[in-house]
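The complex appears here without one of its protein chains, the remainder shown in place.
Our next item is subunit A:
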Amino acid sequence: FYLTPPQVNSILKANEYSFKVPEFDGKNVSSVLGFDSNQLPANAPIEDRRSAATCLQTRGMLLGVFDGHAGCACAQAVSERLFYYIAVSLLPHETLLEIENAVESGRALLPILQWHKHPNDYFSKEASKLYFNSLRTYWQELIDLNSGETTDVREALINAFKRLDNDISLEAQVGDPNSFLNYLVLRVAFSGATACVAHVDGVDLHIANTGDSRAMLGVQEEDGSWSAVTLSYDHNAQNENEVERVKMEHPKSEEKSLVKQDRLLGLLMPFRAFGDVKFKWSIELQKRVIESGPDQLNDNEYTKFIPPNYHTPPYLTAEPEVIHHKLRPQDKFLVLATDGLWETMHRQDVARIVGEYLTGVHHQQPIAVGGYKVTLGQMHGLLTERRARISSVFEDQNAATHLIRHAVGNNEFGTVDHERLSKMLSLPEELARMYRDDITIIVVQFNSHVIGACQNGE
């Protein structure tokens, strides 16, 4: 049994979303042309989340992918809340005052973010009041702290990440009289999520990353070819600096038990994450919260389970690493994706596939035989494959969809193989997770003209 190509397409395209930055007076003055995003679930329900929004009170655009684990509650909460925390952190003192005054006097609030959401990207209505109160507390503190200094993006990102994680933790400790909300905040705190967020403002690109999602810049070389520049560090066992950091934060006695089987305390793959209070709270706190919590929590073996060798919490942080990059005209696009993509595809291939897609493959490197020994048969195979690549480009209207098609359907020649694609997509739910992870991708396309003009203007 195989899925027909239209069936495959309907699966691949179910979650695709595209946004084009609107033009003013026939001109797009933003350094971002727009973005394409998409998700392909492996878990049921999917544990990945994505967000995109334009900051309305400051300049810039925010885009992020969130990879949840132990459920999707934390990823969902982070996807709803993080951008508000970032936006608020970026707001100047006067604007914060204005907002606070508006809330105080019951006036209409200045809109802070304009969301660019797929219909499937829902926001929790029940928790909005709770989330809002936490956010308001945050900006009130910012108003009180008024440093008078202009807000540094890096600082703002770090503060926002840390503050949100802190709020998640506090909300779970305090609980809520509403039992539904009470259970929700606990689920958010006990599940976890990584976040990889981009803030683009003119030529300034900031990537704030917590966990093992990744941001990659697609660069077009002078000869038209594509290369990849990674703009984030993975926070996992493969990153020596990260292992080093964890070890530094804990006594020498724990050195051996900290990282086992490439996992934090032998359990967790990402070394930084939101939520996951099991790796942050003291054992006493965990026990207290679970005991006083609802029955569902008590019945959950996972939440009750205390990680082994758990001596000096916290072991986990949501603090991001921030990388700043000045955009150049050759920087054509940015790919934000959860590890589901990166474990199946090399970044160089990602750069090439997206690059060729966005430029309509006209820049497919011409083949030259030159002095090589090539047979007619080899050349024929190569050309057939290149043609297939082009034809798969034309099927997709969304760069992220195109990338997913390759990630799932690529055969050993780097060509989309329909048979394989069909097999991978028709796997039963319980098997899907064994062959692939949730994949979430955002491809941001940059406006080289604006970037070039900005550069020359400076």
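Rule of thumb we're sticking to: a residue touches a chain if its C-beta (ideal position, glycine included) is under 8 Å from a C-beta of that chain, and two chains touch if they have at least 3 such contacts; residues count from 1.
In the analysis below, contacts and distances are computed from a predicted model.
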item	value
Name per UniProt, for the chain absent here [options: "RALBP1 associated Eps domain containing 2", "serine C-palmitoyltransferase", "Sorting nexin 7" or "Pyruvate dehydrogenase phosphatase regulatory subunit, mitochondrial"]	"Pyruvate dehydrogenase phosphatase regulatory subunit, mitochondrial"
Listed residues A:P6, A:G377 or A:P428, member touching the removed chain	A:G377
Residue of A:R136, A:R386 or A:R420 touching the missing chain in the full complex	A:R386
Footprint left on subunit A by the chain that the document does not show	364, 366-369, 373-377, 379-380, 382-384, 386-387
